[in-house]
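Taking it in order: structure first as C-alpha cells, then the write-up.
As you look at this complex, bear in mind that one protein chain is not there, while each of the others sits in place.
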Amino acid sequence: MIELRNVSKKFANGHVALNNISLNIDNGEFVFLIGSSGAGKSTIIKLLMKEHETDSGKIIVQGKDITKLKRAQIPYLRRSIGVVFQDFRLLPDKTVYENVAFAMEVTEASAKEIRRQVPIVLGMVDLSKKSKQYPHQLSGGEQQRVSIARAMVNGPSILIADEPTGNLDPEMSWEIMKLFNEINLKGTTIIMATHDLNIVNKMKKRVVEVSDGVIVRDEKRGGYFSENQNL
Amino acid sequence: MIELRNVSKKFANGHVALNNISLNIDNGEFVFLIGSSGAGKSTIIKLLMKEHETDSGKIIVQGKDITKLKRAQIPYLRRSIGVVFQDFRLLPDKTVYENVAFAMEVTEASAKEIRRQVPIVLGMVDLSKKSKQYPHQLSGGEQQRVSIARAMVNGPSILIADEPTGNLDPEMSWEIMKLFNEINLKGTTIIMATHDLNIVNKMKKRVVEVSDGVIVRDEKRGGYFSENQNL
Amino acid sequence: MKIRTSKFFIREGIGSLRKNKTMSAASISSVIAALLVIGIFFIIVLNVDYAASNLESQIEMMVYLQDGLSETIIASMGEELKSVSGVKDVQFISKNQALMDLNEKWGDNAYLLEGLEGDNPLPDSFKVTLINPSEAGSVALSVSSISNIERVVYGKEELNKLLKATYILRVGSLAIIAILIFISVFIISNTIKLTVYARRREISIMKYVGATDQFVRGPFIVEGVLLGLIGSIITTILVAIAYYYSSNFIKNQMIGLLSIELMPMKTVVSSLVLLLTVVGILIGIVGSLLSLRKFIRV
Partner (left out) sequence: MKIRTSKFFIREGIGSLRKNKTMSAASISSVIAALLVIGIFFIIVLNVDYAASNLESQIEMMVYLQDGLSETIIASMGEELKSVSGVKDVQFISKNQALMDLNEKWGDNAYLLEGLEGDNPLPDSFKVTLINPSEAGSVALSVSSISNIERVVYGKEELNKLLKATYILRVGSLAIIAILIFISVFIISNTIKLTVYARRREISIMKYVGATDQFVRGPFIVEGVLLGLIGSIITTILVAIAYYYSSNFIKNQMIGLLSIELMPMKTVVSSLVLLLTVVGILIGIVGSLLSLRKFIRV
C-alpha cells in the first residue's frame, strides 16, 4: 500500500510543487495520474522513489514511512519500485541489453537469471532486434521502451511510469498498456502519469488529477476530463 | 521548397533507416510525419538539418542541395530552420531565457531585439514565469515548451518539430497547435513528426506516413489511420 | 558481496576504460605525466644523496706519529686504531710517501719542497676513514689517548662545511620531492575528479535504478587501480630508459671529473617501481572514491 499523508514539497527556488496532498493507493491498484504540464505529477513520483526529499507530511510505502528512510536503505526501496522515467535515463555507455541487465545486476541476481529474464522483457517491448545498440543509436520511442523494459525486469511489486507513451505511436502505446494491464492483473500496483487522453478514457481505471500541486479529482473509474468537457 | 529525391540512409551499424524515399514539400505547407516508433521520422528531420550525412540521393532546401553543403555553411542552414528536438536539447547551464536567447545570439542579433523577442515567445508557450529557471528545475512538458519557444524565436521560414507534444497535456498541445497554425498561415512551412492521433485527425493537414524507412502514404488532408482502421 | 559482483565490477571497470577512450587516454597520460615528475625527482634525490654519502665518506682523519717509532710499534698502533669504534679503515703513510704525495699535490709550487728530501720534516701518519663523519670529534678524542701519537688532524671546519652542504642538499631535495609528490597527487586526483564529473549523470542514473553506493563505487575502484597500474608501469619504463641514456651521457661527460658516482640502474628501477605503483594505485582508488562522494548522494 502507498499512502501520502499531507505531503508538501517546496523547491529550493521557492516554487511550491505540492501543497498538502493526501492519497491512498491499495496494493494491486491501477492509477492514472493526470494533470496539466507542471501540475506536480513527476514530483509525486520523485518523492515516492526519494529522488527529492519531502518537506512535510508522511509517505508510507509497503508499511514504511520512507521520509524517514536512512540513506543506505534507499537503494532497496528503489529496487522494489520499477520506474519508467519521463526522461528515460538510460546509461549512454551501455547497450540496450546491458541497460536492462544493469537493473538486475544491482540486485546481485545470478548471471543465469539475467540471461533468462532480459531477453524476455526486451521481447515484450519489441526491442529484441535492438539489444546490442547503444541509446544514441535508438529512436525516441525505442529509448522509451528500453526504460519500460528496465522498469519491469525485476518484476517489482510497484510499477511507476511517468509519461511512458509520450514517444510511442498509438499501436505501440496499446501494446504497452496491455502489458501493464497483464502485470497489474498479476498483482503489481501501477501508477502511471500520462497525458494520453485516449488511453485514460479507454482503460477506465482510477484517475487522480493534480492541478497546481493539489489533487482536484480522484475517480474510481474515471475519464481524462471530469464531466464530458471534450475538446 | 523542400525536396527529398531518392534519399537513403544506412547507419554505421548497418541499419537502413531510410530506403530511397522521395518527398516534395511546398513553401507554406503543413505536413504531419507519422509512422510507428523507429520508422525513420526523426532520421528524415536529422538529414534536413544535417545532423547526419545523407548516403545517397539529393535533399534540396530552399533551392540548394544541402547534401553538398560545405561544413562552414551548415550553421546558416540550421538558422533558417527552427527545430523542436524530440529530446529537447536544452543547454543545462543556461536559464530558460538564456536558452531561447542563445538561438538569437548565434545569429548576432542585437541585444535590443533579443530583449524584445524572447519574452514574447516565452509568453506564447506559457513559460513567462519560468524564464529564470534552469532546465533541471522544469517539468518534462515545460522543457519541451522551451524547445518549442527556441525553435520559433528567430521566425524561421521552416519549422520542424519532432514529437513536440509528447509531454504536453491535451489543452497545452492544442495551444501549441494553434500557435503552429498561426505561423503557418503567416507563411512558415511546418513539418511535424507526431504520434498524437487526435491532433492529426482534427487538424486535417497533409499526412506523410513512414514505415520501415519508406513512405507508405501521402494524403493531402489525411487522418492518422488510412482507411478508418480504428483501435 | 558475491563473487559474481566482483566479476561485474572488474568487467565494468575495464569496459569503462575501454569505452571512454578520450577520457581514459587523457587521464592515464596525465597520471603518467604526474608520476614522471615524481620519478625524475626521485632519481635526482637518490643520486644527490648517494653523491653526498660518497663525499662524506671521503672525509678522513690524519693521525701523525711521533718521530722514530719502530715498525712493530707502528703495526700495533695500526691495530689499536682499527679497533676504535667509529673507525672504518686505517691506512699507514710513511714520511717518504707523505713527501711524495705533497710533491705531487703542490704541482706548480713543488719547487718549494726542493732540498727537503734530505731532511724530511714530515712525520709518519695513519690515514683514518670514518664510518660516520659526524662522529669525527669523539673518534679523535679516543684516538688521541693512544700513546706515541703526536697530533690528530681532521679538518674540523672542512668537515662541518661538508656536512652542512650535504644537509642542505638533502633537506632541499627532500623538500622539493615532497612538494612534487604533493603536486602530482593533486593533479592525478584532479584528473580523476574531472573524469568522474563527466560521468555524474550516469552515476545518478545508477543510483536511481537501485544501485547501492558500494555498487557504484566498485567499477570506479577497479578503474582507479587500472589507471594507477597502467600509469606507473609506463612511467617506470620511460624513466628507466631516460635514466639509462642520461646516466651514460653524464658518465661520459664526467670521466675523471668528479668523484661522484651515479646509482646503479637496478637499484633505481626497483625502488621506482615500488614507489610509483603504490602512489599510482593509491591515488587512483582514493581519488575515485573522494570524487564520487558528491555525485553518489542522490
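Odds and ends about this structure:
For reference, chains read A, B and C in written order, and residue numbers begin at 1 within each chain.
As a working rule, contacts are C-beta pairs under 8 Å (C-beta built on N, C-alpha and C of every residue); 3 or more make two chains touch, one makes a residue touch a chain.
Everything numeric in this text was worked out from a predicted model, so none of it was measured.
One chain is not depicted; across the entire complex it touches B, C.
For the chain left out of this panel, the touching residue among C:Ala75, C:Ile131 or C:Ile168 is C:Ile168. Annotation: of C:Ala75, C:Ile131 or C:Val153, C:Val153 touches the absent chain (contact as defined above). Screening C:Ile14, C:Leu69, C:Met100 or C:Ile187 for touch with the missing chain picks out C:Ile187. Annotation for subunit B: contacts to the undisplayed chain at residues 49, 51, 71-72, 74-76, 78-79, 83, 85, 89-93, 102-103, 105-108, 110-111, 150. If you put the missing chain back, the residues of subunit C touching it would be 22-23, 26-27, 29-30, 33-34, 36-37, 40, 44, 108, 111-112, 116, 121, 153, 161, 164-165, 167-168, 172, 175-176, 179-180, 183, 186-187, 190-191, 193-195, 197-198, 246, 250, 253-254, 257-258, 294.
Rule of thumb we're sticking to: only the chains that are shown with their structure count from here on.
Ranking every chain by how far its Cα centroid lies from the centroid of subunit A, the top place goes to C.
The central chain here, found by comparing per-chain C-alpha centres with the mean of all protein C-alpha atoms, is A. Computed centre separation for the pair subunit B/subunit C is 67 angstrom, with centres defined by C-alpha atoms. Centre-to-centre separation between subunit A and subunit B, using Cα means, comes to 28 Å.
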